[in-house]
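Report on the following structure.
A single protein chain has been omitted; all remaining protein chains appear in their positions.
Order as written gives the chain letters A, B and C; numbering starts at 1 within each chain.
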Amino acid sequence: MENDLKYMRFLDYFSLEGKFDELVGIALFGLGRAGTIQLQNLLSCVRSQVCYVVEESQERLRVVEDKYKHKIPNAKFVRVTHISSLLKDPSVRAVIVCTPTFSHKDIVCKALAAGKHVFCEKPVAETNEDVRECYNTAKAHNVKLFCAFNRRYDPGLRSIKNKVLKGELGDVYLIKTTSRDSPIPSIEYLRSSGGIFHDCAVHDIDAVCWLMGEKPIRVQVFGSLLSPPLKELEGRDFDTVTISFQFASGKLALIDLSRNACYGYDQRCEVFGSKGMLENLNNRPNGIQQQTYNATKQDPILYSFPSRYQESYQIELQYFLDLVVGNAKEEVLQEDVLAVTRIASACEKSAKEGIVVNLDW
Amino acid sequence: MENDLKYMRFLDYFSLEGKFDELVGIALFGLGRAGTIQLQNLLSCVRSQVCYVVEESQERLRVVEDKYKHKIPNAKFVRVTHISSLLKDPSVRAVIVCTPTFSHKDIVCKALAAGKHVFCEKPVAETNEDVRECYNTAKAHNVKLFCAFNRRYDPGLRSIKNKVLKGELGDVYLIKTTSRDSPIPSIEYLRSSGGIFHDCAVHDIDAVCWLMGEKPIRVQVFGSLLSPPLKELEGRDFDTVTISFQFASGKLALIDLSRNACYGYDQRCEVFGSKGMLENLNNRPNGIQQQTYNATKQDPILYSFPSRYQESYQIELQYFLDLVVGNAKEEVLQEDVLAVTRIASACEKSAKEGIVVNLDW
Amino acid sequence: MENDLKYMRFLDYFSLEGKFDELVGIALFGLGRAGTIQLQNLLSCVRSQVCYVVEESQERLRVVEDKYKHKIPNAKFVRVTHISSLLKDPSVRAVIVCTPTFSHKDIVCKALAAGKHVFCEKPVAETNEDVRECYNTAKAHNVKLFCAFNRRYDPGLRSIKNKVLKGELGDVYLIKTTSRDSPIPSIEYLRSSGGIFHDCAVHDIDAVCWLMGEKPIRVQVFGSLLSPPLKELEGRDFDTVTISFQFASGKLALIDLSRNACYGYDQRCEVFGSKGMLENLNNRPNGIQQQTYNATKQDPILYSFPSRYQESYQIELQYFLDLVVGNAKEEVLQEDVLAVTRIASACEKSAKEGIVVNLDW
Partner (left out) sequence: MENDLKYMRFLDYFSLEGKFDELVGIALFGLGRAGTIQLQNLLSCVRSQVCYVVEESQERLRVVEDKYKHKIPNAKFVRVTHISSLLKDPSVRAVIVCTPTFSHKDIVCKALAAGKHVFCEKPVAETNEDVRECYNTAKAHNVKLFCAFNRRYDPGLRSIKNKVLKGELGDVYLIKTTSRDSPIPSIEYLRSSGGIFHDCAVHDIDAVCWLMGEKPIRVQVFGSLLSPPLKELEGRDFDTVTISFQFASGKLALIDLSRNACYGYDQRCEVFGSKGMLENLNNRPNGIQQQTYNATKQDPILYSFPSRYQESYQIELQYFLDLVVGNAKEEVLQEDVLAVTRIASACEKSAKEGIVVNLDW
């Protein structure tokens, strides 16, 4: 029963004792894909209240206000220029940042300096120096900065982590992850994405290091550009890469990434140890199985991240609210965030120079 | 992609053109398990607005108001005695009835007579005569009465229905459904439940008739009471039954029901035809697979109806709103509702008298 | 490891100590489908030696002799008329009977009377009186008569039986089996098959009674003829039937049968009890899974009985040899064989008369 998280949440809704202790007022920045997911989840989250919805595009802001205003009648829909005044509003206890990467550092630091807890989509900032500044600001103002590596809140991956910690796998020998995007990103997006390592691989790198409880000391990568529609990126980026890690303990990891799988959003993880193996297999939209003369068929795996990680986003939001009210301890640490960036850069170097890159920690 | 309904809903949230045409004001009656599910779903449903939350128990009403008031600040939390005044409120366009069965008819008829569309958890009323009166009232006031057979909105079952209609199975020969409840209901509940046929079997009977597009002309049932904790019901109810149908076309159906499966809420359906077979298999909480020396293991299937049919409840609500604004045609007809009750009574008679019962239509 | 029966057999072949104690000389009667399977299995079975291959058709006998003679150079290929002389040959210790049903009783009784152990494909004889005579002959000559209900030797079904006996399911409440034939039998075969109950249902009836450890006291059946190519059998036989059993203990069973599933040989069994559920799912020819834009696909389930029950036939043969040399106790008893026939006849009566049939034991 306790693995059926949807049922556990129902029990929580239904309970007579479920009254939250503290209602958390939220300002949400950014109404792109991630921001829309957060807004939708905030509507049904009884522990929170949306105070401000902030978006740079006037047009997008108006559309969202039209659509959502009646669900959050006390919320204000404003542009980013209102940041100073809204950060003075004491009803805002936390800020969720889903704006484009270049704007993260400014919003994050201002919010932290105003004493607001911050949830920020990865990466927290564009350079490690800026990331450090963000964390220093959080520390100085005694508030939390949460970098949203949302896969850590995937029920499957979390279950693997818990089983590893409980020793169900014995000694871990090898971790493998596969991440293949769906649908194929636009060439415009890819041109400014920062490259496959900093844009995509960071999620897998974080997951692998988190599960392993170690950081790799040797990194090797092969990268290729194989998909015809992406050929113009040749020499600047890859669409298919294999990443190999060796850890100080001798343990190993393999990651493979692709910018596009036509059959859906392929997200798998496997941990192999002395007492067995755990796999987080792809999720499916329903339990239909069709048998015909030619084949046994199921519907394709989930198509993209909003459906595949729907539950992760919801659980991550609950975790952040627990962090805000002091009911949870920090799980994504500054050192994790910095390490992931450093490893991603090592991957890029290995792929471009054709060498094994060593890392000291 | 179109089978990934969660992703399709995301596209709808995210779309710039997603603005609903008509906002539907809702009065929700009843805050038990079904009512809580509806309330939680209404929070995030941008096409609707909760105007009233109605509950008989003062204590339950206060708890829910405390917990939910800030999410629906314009809603009123009232007791059922306020029904007349709230039905006069023009902001209420539809009523959702999740109260105990004995109170359905009164609320449903008053709401319909006041020109409100009605969503009512099954059964619409306690007797077929009362059911007919409800539908007559709906017709007289030109509003919709929707009997919420929520399994019809399960993505898996709906997919089977669509594939059958498209002819993917050829001629249908046999339909089988399995429904085993989890957790075991309390003996108090069972004493007043109306019996396994009218309380449980109606869902499977409706599903089978809907999928088959026919009503059975011969019904046979074996019933037993096998679970020790339920032994006091001996002679009054069964906890395990098998139901067999033969249709005028010669097609066949088998249903098996149990009041309790320890391994989770077992809900399966299978349709066998000349061109193949479709199964709606049990749903699981995650994609974890663990391999050990002794076994390959997955977490148990979903534990109970709030998780298993979570998506059905959401889709059913959208369907009802479409019905209210005139974008959908009636799917659960008066004749369906009456037929299900009649078949359930025939099942009961067959089990008690040990005979095959014939039905004329 | 012990569930990997193929590996356990390899260990047995490979073992230095694997030398059989007693070599069993065999006369094989009949070279149809069942006989061919037995012959092929006997070739690689080191505990046995084929002494005679017996077949009525001179043409078939010559073809088989041509093809197999060099693999069993000491075997004689003869017609049934040689039965008396070959039964005098002391090198023959056991007889395997795979001839048409009408000839069973004569061969079986002669072989038993000559002191040979007998393996006979079901049914042992055409009438219950003849079946009793066969068993009496076996008893009189102190030899074994084994009626080959080969599904009992299916590794999956056997595993269920063992788990039920060990109490892993707690109290058994319900057993369900599905048997759908593939490919569709010829109309010529069906005209003389004895009908779906005596030809097909007997396997499921035996399996259900064996697993339950009880015989049903109430039987109800609906039967239809739905497949267009079989329409000429209307009024004489059914191609789709549902069978319901109630046992004295109140336990229940459901069987559904079809003469044809286009998607392969559908053979499933499910046992539901107070501590869980066991399913014997369909077997597949390989582990291939293909993911495309439209579907996730596997190859169809096994096509027909020679592949689906290949392993059962091999294990059944080993069991019979154990029975012959005194290393196993009788598992398919005379009373089982007689009961199955009686229940099949009750099924036929229920289907034809539209009534529930009671059975006393």
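The rule we apply is simple: a contact is a pair of C-beta atoms (placed from the backbone, for glycine too) under 8 Å apart; a residue touches a chain by one contact, two chains touch by 3 or more.
Being a predicted model, the structure only gives us computed values, none of them experimental.
Across C:Gln220, C:Asn283 or C:Gln318, the single residue that touches the chain missing here is C:Asn283.
One chain of the complex is left out; on chain C, the residues touching it are 1, 3-7, 10, 13-14, 16, 18-20, 23, 33, 36-37, 40-41, 43-44, 46, 49, 60, 63, 66-68, 70-71, 73-74, 155-156, 159-160, 163, 168, 264, 275-283, 285-293, 299-300, 302-304, 306-307, 310. Even with one chain removed from view, chain A keeps its contact list with that chain: residues 171, 173-174, 176, 180, 218, 220, 222, 224-227, 240-242, 244-246, 250-254, 256, 258, 261-263, 266, 272, 274-277, 354-356. On the side of chain B, touch with the chain left out of the figure occurs at residues 262-264, 266, 284, 291-301.
Keep in mind that, in the parts below, only the chains that are shown with their structure count from here on.
Most remote chain with respect to chain C, judged by CA-atom centres, is A.
For the copy pair chain A and chain B, the superposing rotation over Cα atoms measures out at 180 degrees to the nearest 5. The pairing of chain B with chain C is characterised as same-residue: of all residue numbers used at this interface, over half are used by both copies. The distance from the centre of chain A to the centre of chain C, each centre being the mean of the chain's C-alpha atoms, comes to 56 Å. Residues of chain C found to touch two or more other chains are 262-263, 266.
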